[in-house]
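The complex appears here without one of its protein chains, the remainder shown in place.
Up next, chain A:
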Amino acid sequence: MTSREIIRIVAAGVDAAGMATIAQEAGGGRVEAAALGDMQGARLVKKGQADFYLGTCWSGGGGALAAATALLGSTKVGIAGTPGMAVSDEKVAQLVSEGKIAFGFPYEQSRSAIPIIIKAILAHHDTNGEEAGNG
């Protein structure tokens, strides 16, 4: 497997370290995930040194993606879930196909949301190759 077949994820927000662990496990060896501050993580994605950004806050809305939106632009970020809307395969597949590279969701959904997002990213990457994400 070449290094560019590895998807590089940055996780930021509430329990970023836990998020990174879940992402890495969900990737089954195809994902490298690191826990970072939101500004640092978004800057890595902007510079092309990471492919995707996962952000949480308690509400899943503005705080999870504020720094990513400021640095990457609103067209690159998508809210995948809120306390009233669970993250779903369909929603995430749509966001990924629209070219979103930063995803926000509530902390309470991390365990279910991250595997869904990773699965969608890998599926999109397999279909579209290096055009997918920020690679």
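Basically, contacts are C-beta pairs under 8 Å (C-beta built on N, C-alpha and C of every residue); 3 or more make two chains touch, one makes a residue touch a chain; residues count from 1.
Methods note: contacts and distances are computed from a predicted model.
**Q** Using the UniProt record as the reference, specify the protein name of the hidden chain from among "Aldehyde dehydrogenase family protein", "Anti-sigma factor antagonist", "PRD domain-containing protein" or "(2Fe-2S)-binding protein".
**A** Going by UniProt, the chain not displayed is called "PRD domain-containing protein".
**Q** Tell me which residue among A:Gly63, A:Gly99 or A:Pro115 touches the hidden chain in the full complex.
**A** Looking across A:Gly63, A:Gly99 or A:Pro115, the contact with the absent chain belongs to A:Gly63.
**Q** Could you tell me which of A:Ile22, A:Leu54 or A:Leu71 touches the chain that is not displayed?
**A** A:Leu71
**Q** Would you write out the residues of chain A that touch the absent chain, in ascending order?
**A** Given the touch definition above, chain A has residues 13-14, 37-39, 57-59, 61-63, 66-67, 69-71, 82-84, 106, 108 touching the missing chain.
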